[in-house]
Structure formats: structure tokens, C-alpha cells
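Every protein chain but one is kept in place in this view of the complex.
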Amino acid sequence: MIPGVTLELILYVTALGLVIIGLAGVVLSSHLFRMVLALVIAEAGANLMLVLSGYRWDAVAPILMQRAEQPAMVDPVPQAMVLTAIVIGVGIQALAVSILIRIRQRYGNLKRREVAEKMDAEIAASAGIRRDISQDAPLGERPLSPLPAHTAESRGGDA
Amino acid sequence: MRNLTGLLFAGGLGFMLLAIASGIDFGTPPMRIGEAIQSASPQEVGAANIVTSVVLGYRGIDTLGELAILFAAASAAGLVLGRRHTTTGTQRKGGFVLFHGGALIFPFLLTIGFYIIFHGHLTPGGGFQGGVILAAAFFLPLLARPGARLHHSILSVIEAFAGASFILIGLAALAEGQAFLQPMLNQDTLGSLISAGTLPLLYIAVGLKVGAELASLLSNLAQTESEQ
Amino acid sequence: MSEVELWIALILGIMMLSSAVLALVVKNHLAAVAAASVVSLGLALLFALMRAPDVAMTEAAVGAGLSSLILALALRRLGLWQIDSGSENSNLLSASSKGKDDA
Partner (left out) sequence: MNNLVLTIALPLLGAFLLPVVMRLSQALGLWLGPIILGYGCWLLGNLWFNDITLPLSIALGGFDAPYGINLYLDSLALLFAFAVQLLGLICWPYVLNQDTARRQALMLLLVAASTGLALSGDLFNLYVFYELAAVATFGLVVASTTSAAYAATFRYLILSGIGSVLTLLGIALIYSQTGTLNLAHLAQLAPELLHDRLGLTAYLLILIGIGVKAELFPVNAWVPEIYATASSRLSGFLAGLLSKLALLIILRLLVLIFDQPEAVQIILILGILGVISGEFAAWRAKDMRRMLGFSSIGQLGIIFIALSLPDERGLLALLALSLHHLVIKTGLFMLADGWGGSLERLTGAAKRSPVGAALFTLFALSLVGVPPLPGFWAKFTLITELAAQSEPLYLIGLLVFLLATVIETSYLFRIVAKLYSSAETTTEQPEYQHLPGLSLATASLFGITLLAATVLIAPIGDGLQAIAAEAKNAELYIQTVIPVTPGGQL
């Protein structure tokens, strides 16, 4: 094996790689479903990092056995935290896909740009103002395009 | 523009974390509280599985918070999806293998799920893992027989009382003049099934709660009726 | 730490990273979900390697099992459940060639 490459380094790079790939995926995906997937991947990386923070290379799993002497054990606290984090993650993921199902029903597709446009149009319409004067996001990420003609009907369809 | 910023951010983050990697000595954690918990937990909590004593003892309120999050997610998903209670018959019936396999495997899954929950304080596993298997056990028939529906009312009763009993066990300790969620009852011999005081009870509550929440989440997602 | 563990970790790590990338670039949504569950499965194995059996069990049951089930059920309800690449699939790569699937 290459000198200098340790198990910890491999694990660290894997964890970091998963987080980076996940975050980049969230930012770059043009499809909302992929954003959820990317988030799941990023969370997996964060969990790995958390377990890694309590990992001891010369130790056994933190379960007491009837033995004469107890060998060193890995840190149980991060493992408990990760148990919590995994379940939290799956709860949020389930909520996210349920919302996606509704978005798809209301807006007809899951393209990030189109959904954002339709949402803006709807917010503006419910406030009773024309769309082209309410385009103020702090990050300047709203593409300006005329109000799609079918928005009104797709909104009316789900009273 | 946004993509570029995001990429720069993700890249910068990665670079920063890689740069400081040399500063962290993974593999030899400081274990300032970990070690103390390891040596004290057999006396203080009495579970052979130390992760369990951390999850339910030392960090019990985290677990309570986590149950609450699952409950919140299931309620919110219910708000999003579950407002109509009509099931259309458009779904195809599951295949032969799914149908009979599901019926066959159901008792096994149930047994395994409860076994994992009951032994959570001794061996790896516990309320979460067992709960997931329970949810799978109840969800499987749903896949096999689309017409069949989970009884949402029963499910929500289980959900409510499992969650409530977790808190009530904690409050019982409070009423006894101890701290909230303090482990009670005699702790008996380390490693036997009846040991670790209230921990197994807590894990049963966790298992039922997790199972019920996930089953209702899954059944909400699986119903394929359209919105009209 | 033995040499074997090192190799297992290396292989698992490479496998997970490549399936993570795959999950985000592949055209088909179902394949993407499968790739994501490979990541979870690899993670569960890594956890087992790191002496975290509880976490490994949870990750296998929740991450690889339940989470994939949720995503797959969602795909079915979203109408994206298709083995061949359909018209609505889009991913990282199609972000640059957005114009073509605007229909």
C-alpha cells in the first residue's frame, strides 16, 4: 500500500467527497427530484464524518462482553448522534418527496426554473400586482420572463 | 450566476476542509466524555450496548426530539398528501410471489422486528432498526394487495401512545423526584434480557413510534390516486 | 488496522464516490435512485468496518432500505418510474442543454 495512506484518510476523503458532490448536486441540479437525491448524498457524507470523529483504529465496538479485561472501545457518543441524524434525515426526505408529489400535480413538472417562475407568478398574483414589478430577490436569481399563459388555469384547477 | 457561486462555495469548502485535514488526527479521538461514559455506563445505566445507554440514557432527550421530528415529518406529509381517503382500483394487483411471499414473510418480519427491539440494550440494534422492520412488515401487504389499507386510526393511536409513553416514563422519574428521563427500576445483571431498568421500555416505545410513523408515511406515499 | 481493511475501505470509498456522481448525472431517475442506494449500502459497510454495528444496521435498514423505498414510491407517483430514459428526465448534464427539453 502507498505509504501515508491510512484508513482514516480514505474515510475522510470519502466523507468530504460525498458532501461536496452532494452540495454541488443540490446547487446544479435542474430537476427538483435530483436535489433531494443530492441532499441525501450530502447527508450521508456528514454522517460518515460524524462517525469518523469518534473512530479509533485500535478499538472494538462499544458493546460490553463478559470478558476478563475490556479492550479499548470506539467512542459511543458520535454513534448515538449519527443514529439520530440518520432518522432525522429520512424524515425530512420523506417530507420533501411528498411536497414534490404535490408540486408536480399543481405545476405539471419539476424543472427547477419553471417551478420557480410559476411560484413567483402565483405569489405576485395573489398579492394582486403585475408580475414584472415584483422581481426582487436579494440574490438576483430570478429570470425575468413574461407570465406564462397557462399559469392561471393551473392555479385555478386545484381549489 | 447562482450555479457558479454554489460551485465556488462547494469547492472552497472542500479545499478548506482538505487543508485542515492534517490538523485533525482521526483515529485517535480525544474521547473526553466517551471514555467516562464507557466506564460509568454499566453502573449508571446498565445496558451492555453502550450506544443504547447513550441514546436512551445520556442523550435521551435527543431521541425524544428525533421522535418528535419523525412525528412532525409524518404529520406534515399527511397534511400534504393525505387529505382524501379514497382508493381507486386502478393499481395492478401484486404478482403471485409478492402476494404469497408477503403473507409468508409477515410473521417473520414481525418477529425479527420485535426481537431487535427487545434486545436493543444487549446487542446492536434497537428501537429504530426494529421499528423500520415493523413498518416494512405492515407495509408489505399493502404492496401485495393494493386494495388493502392500513387502518389509519389504529396507527395513529399506536403512534400517539408510543410517543406519549416515552415522555410519561421520563415524567415518572420526574415525579419520583429524579431528573427527567432518568433511568429507573432495578438494573439487574448486565447482559440479561431483563436489565437496564426502564431502557427496554423506552426502546419498545421508540420502536412502536418509529414503526407507526414510517408505516403511515409509506402508506401515504403508496396510495396512487390522483388529486381530482 | 489490517491491510485488508484498508483495501476494503478504499474500494468502498471509490465505489461510493462514483455512484454518488452517477446518481446525479445519469439520465434515468430510477437508475439515480439505485445509485443513491448503493451509496447508502457502501456507507453501511463502512460503518460496520468502523466498529459501529448499531449505526451500520440503522443505515442499512433506513438509508439503503427505507429511503430507497420512499424515493422509489415517490418516483412512481411522480410518473418518473421508467426503465428507459424518458423525455422528462433531466440532470446535471442537461442543465447546459436546457433548451432542447423545454417542450
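For reference, chains read A, B and C in written order, and residue numbers begin at 1 within each chain.
By definition in this document, a contact is a pair of C-beta atoms (placed from the backbone, for glycine too) under 8 Å apart; a residue touches a chain by one contact, two chains touch by 3 or more.
None of these values were measured; they are calculated from a predicted model.
Engineer: Can you pull out the displayed chains that the omitted chain is in contact with?
Structural biologist: A, B
Engineer: Pick from A:Ile10, A:Leu28 or A:Leu50: which residue touches the chain that isn't shown?
Structural biologist: From the options A:Ile10, A:Leu28 or A:Leu50, the contact with the absent chain belongs to A:Leu50.
Engineer: May I ask which residue of B:Leu64, B:Ala136 or B:Leu218 touches the chain that does not appear here?
Structural biologist: B:Leu64
Engineer: List the chain A residues touching the unshown chain?
Structural biologist: Within chain A, the residues that touch the unshown chain are 19, 22-23, 26, 32, 35-36, 39, 42-43, 45-47, 49-50, 52-54, 75, 77-78, 81, 84-85, 88, 91-92, 95-96, 99-100, 102-103, 106-107, 115-116, 118-119, 122-124, 126-129, 133-134, 136-139, 141, 154-155, 158.
Engineer: Given the full complex, what residues of chain B touch the hidden partner chain?
Structural biologist: Here the touching residues of chain B are 13, 16-17, 19-20, 23-24, 26, 29-34, 36-37, 40, 44, 57-62, 64-66, 68-69, 71-73, 75-76, 78-80, 83, 153, 156-157, 159-161, 163-164, 167-168, 170-171, 173-174, 178-183.
Keep this in mind: only the chains that are shown with their structure count from here on.
Engineer: When the C-alpha atoms of chain A and chain C are each averaged to a single point, how far apart are the two points in Å?
Structural biologist: 13
Engineer: Which residues of chain C are in contact with two or more other chains?
Structural biologist: 52-55, 58, 62, 66, 70, 73-74, 77, 95
Engineer: Using the touch rule from the top of the page, what residues of chain A touch 2 or more other chains?
Structural biologist: 6-7, 11, 13, 28, 52, 55-57, 61-63, 73, 79, 83, 86-87, 94, 97-98, 101, in rising order.
Engineer: What part of chain A is in contact with chain B in the complex they form?
Structural biologist: Going through chain A, the ones touching chain B are 6-9, 11-13, 16, 19-20, 23-24, 26-28, 52-57, 61-66, 73, 75-77, 79-81, 83-84, 86-88, 91-92, 94-95, 97-99, 101-102, 105, 139-141, 158.
Engineer: So in the complex, which bits of chain C are touching chain B?
Structural biologist: 52-58, 61-62, 65-66, 69-70, 73-74, 76-77, 95
Engineer: Mind listing the chain A positions that touch chain C in their complex?
Structural biologist: The touching residues are 1, 5-7, 10-11, 13-14, 17-18, 21-22, 25, 28-31, 33-34, 36-38, 40-41, 44, 47-48, 51-52, 55-63, 73-74, 79, 82-83, 86-87, 89-90, 93-94, 97-98, 100-101, 104, 109-111, 113.
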